[in-house]
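A single protein chain has been omitted from the complex, and every remaining protein chain is retained in its original position.
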Amino acid sequence: MKSPLAVVVLAAGAGTRMKSALPKVLHPVAGKPMLAHVLASVARLKPAKVVGVIAPGAKSVAKAFAPYPAAVQKRALGTGDAVKAALPALRGHSGPVLVVYGDSPLITTASLQRLLESCRKAGASVGVLGFVARDPSPYGRLIVNGGTLEKIVESKDANAGERAIDFVNSGVMCLDGARIAGLLGAIGNDNVKREFYLTDVVGIARARGLHAVAVEGPEAEFQGVNSRAELAAAERAMQQRLRSAAMAAGVTMIDPDTVWLSADTKLGNDVTIGPNVRFGPSVTVASGASILAFCDIEGVRIGKGARIGPFTRIRPGSDVGEDVHIGNFVELKATTIKRGAKANHFAYLGDSEIGAASNIGAGTIFVNYDGYGKYRTLLGDDVFIGSNSSLVAPVRIGKGANVTAGSVITEDVPAGALAFGRARQETKKGRAGPLRAKLQARAAAAKRQKGKK
Amino acid sequence: MKSPLAVVVLAAGAGTRMKSALPKVLHPVAGKPMLAHVLASVARLKPAKVVGVIAPGAKSVAKAFAPYPAAVQKRALGTGDAVKAALPALRGHSGPVLVVYGDSPLITTASLQRLLESCRKAGASVGVLGFVARDPSPYGRLIVNGGTLEKIVESKDANAGERAIDFVNSGVMCLDGARIAGLLGAIGNDNVKREFYLTDVVGIARARGLHAVAVEGPEAEFQGVNSRAELAAAERAMQQRLRSAAMAAGVTMIDPDTVWLSADTKLGNDVTIGPNVRFGPSVTVASGASILAFCDIEGVRIGKGARIGPFTRIRPGSDVGEDVHIGNFVELKATTIKRGAKANHFAYLGDSEIGAASNIGAGTIFVNYDGYGKYRTLLGDDVFIGSNSSLVAPVRIGKGANVTAGSVITEDVPAGALAFGRARQETKKGRAGPLRAKLQARAAAAKRQKGKK
Partner (left out) sequence: MKSPLAVVVLAAGAGTRMKSALPKVLHPVAGKPMLAHVLASVARLKPAKVVGVIAPGAKSVAKAFAPYPAAVQKRALGTGDAVKAALPALRGHSGPVLVVYGDSPLITTASLQRLLESCRKAGASVGVLGFVARDPSPYGRLIVNGGTLEKIVESKDANAGERAIDFVNSGVMCLDGARIAGLLGAIGNDNVKREFYLTDVVGIARARGLHAVAVEGPEAEFQGVNSRAELAAAERAMQQRLRSAAMAAGVTMIDPDTVWLSADTKLGNDVTIGPNVRFGPSVTVASGASILAFCDIEGVRIGKGARIGPFTRIRPGSDVGEDVHIGNFVELKATTIKRGAKANHFAYLGDSEIGAASNIGAGTIFVNYDGYGKYRTLLGDDVFIGSNSSLVAPVRIGKGANVTAGSVITEDVPAGALAFGRARQETKKGRAGPLRAKLQARAAAAKRQKGKK
């Protein structure tokens, strides 16, 4: 076998046990579809061709394969049949053909690379990724003899000696593109389910005097997903991989089991992450920033030394500058907040720019939506917004301006100006008592009324 | 043995290691008392009689047994004595008598049913639920010979051969009601603790030539609770059972270990649940709804396609319609919110009805309490409530009305009307500087003052 490489990604499985309207391979792990993880691992091999195999009518899966083509497996007649469905798309390809699975999102490029290398070096027409299983009983056993993979024996067909073997088939294979059509064509369906099993190609190849090899990979990479419980297990395995990588790069996680990362989360060294932080897609956190407990963060660049949380929500399109503090019960959406600015408590900051060293009081709302359009709130540097204020967008507050607590701001405030929009306090001595008596009487009347009904 | 069935539930244990003012069997698991779980498993057997056995003065436990009667065990003289305390309540009962434990909340109806069936088929006067223990050392060993349970040997009395047995006594028993009085009466207390052990009935029955059987159940079901650590372990086991059932039914949980369910939580298929969601009692979620991270939800029906969270609190008496969005830092209490309405950020919505397609701005408070009574806020369809508004109940906002941001609304707003209640903004050019100078001077003076003290 030699380059170029083709990859067949099997994604036609029904996924009945998922009990879902969503096709199985589109269920997300670490924030993106399982299939996207597999395609990402495959893409790093720089294949010349990638072909998906999908079930009839699975448009959303075909779309997830784009720009790669997807071949339709007309009936669910087994893995051998599924790969056959990809053959027309492979016409003329004579390099190696990898077969991988859209519902096994943990496969790594490194393992695939190792399989390819082993096949190339050994001149094997068939290569299989195997693993040493903690519990081999559900898997086909790999019968290896002096470096040659002789056959794959299904668990139910294994004799006592074969059953004792714990080196088993992952399903991931590499086939010689020049021979793939012949090998697949020889697979029979003389079995209970009347299906064509891809695993048979090993025995077929050997019977033709071709070489076959088995390459060991880690069991964790071959976890397939057929149920929600297995989906959760895959998510867990992926999260552990992401967390370990982050910690190795110098990130402190108080409790790694409660930090949920996305595949694309980027965390600098000496970033500290408290318990219970969820990172949605597209988050970058610079060195020395802290994300305290109970945060839900997505689509944001967070600068050096910034302090976020606890209880902060950040939504996409945001940019948090160096040394910015975002505190509890604060929501950011499509907001840029510059160096040293603070919004320490209770604030909705949407569609806005906040200048450096500005201070946003507790209870501030940027009123960005009027039922029809969304508008922007633009604050200069060194602005002070008093607590419980509403800034009705579109509105600009100039550099160094003050807005007093409890104001509704509907017009621009020039730099250096003071703005307010609130009623003056009135105090009525001795009037709490009569008011309370009235409220109490009203409550009693309401109670009586309820009783009557 | 034949029907009808009687069940004795032992709940007289002191629970000293709990270090609690609350009786042990009333400590909750998955949101309801341990005893209630046991009674629920028992009730599905449709027993003719259920008798609780409680400690003297344990009124709250007796109340938890109601409408079933509770017999008082006067002194803590062992399990045999405890069952004896129930005999008066069983007078005239000749069917089987099950003995179960109020502090073992994981027992399932299926296991009890299997024990009953085995006793019936074998014509056994005594039946014992046993389990294969990972670590058998603390338990009594079940000595079974040719399908007959010969005796139960306590760990400390076991010889080497018996100690090697890992099939052990769970304590759950089935006794022939026609013979129970005689069997219990024969139990002696010739032991170190001077207690009457129920386990002795096996040997007694065999000595009388009666048949006895042992039936295997899963170890997890027999976990008893004697300490807070064991309570936490039982909670964990119950949660794992509930989570597995939900996932098998087509629910995605990003991290099942951080989803806490109640025994009565109902989740449709294709419901997605983020990390860290707590379901209190009485929650039903329809297909396709999403509960994002960090939610605490209780007493609510959530409609198809609704999106809740992150950081949402829902309290009892609520009803969330199809395609409704409830966002971060929003609290619902006794509120009905209809199809397609949105409350995306920071709102307290209590004692209210919100019409379809209405939009509640960030920072909105439904002022339902005046210190004495609670009143309702009623919004028609297609209402727009501007941010940071306060709606002082009782108040009605008619269909298609608008309330502008920052308003305090104390009177009804007719359909199609525009209401506001806020001061007009005033802007003083150049006045931020002098104000800041004044505030700075005040802060400096306060500091000096502090220094003097």
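Odds and ends about this structure:
As written, the chains take the letters A and B, and residue 1 is the first residue of each chain.
The criterion applied here is as follows: a contact is a pair of C-beta atoms (placed from the backbone, for glycine too) under 8 Å apart; a residue touches a chain by one contact, two chains touch by 3 or more.
What you see is a predicted model; the values in this text were computed from it and never measured.
When the whole complex is considered, the residue among A:276, A:318, A:336 or A:377 that touches the unshown chain is A:276. Here one chain is not drawn; of A:125, A:262, A:335 or A:388, the residue touching it is A:388.
Although one chain is not drawn, the whole complex shows that of A:91, A:431 or A:452 it is A:431 that touches it. When you scan A:65, A:279, A:311 or A:348 for touch with the missing chain, the hit is A:311.
Chain A residues in contact with the hidden partner, per the touch definition given at the top, are 244, 247-258, 269-270, 274-276, 288, 292-294, 310-311, 328-329, 345-346, 359, 361-363, 370-373, 375, 384, 386-388, 402, 405-406, 422-433, 435-436.
In the full complex, chain B contacts the hidden chain through residues 18-22, 27, 227-229, 231-232, 235-236, 239, 257-258, 260, 276, 278, 294, 296, 311, 313, 329, 331, 346, 348, 350, 363, 365, 367, 369-371, 384, 388, 390, 392, 400-402, 407-411, 413-414, 416-423, 436, 439-440, 442-443, 446-447.
Please note the rule applied: only the chains that are shown with their structure count from here on.
Centre-to-centre separation of chain A and chain B, using mean CA positions: 32 Å.
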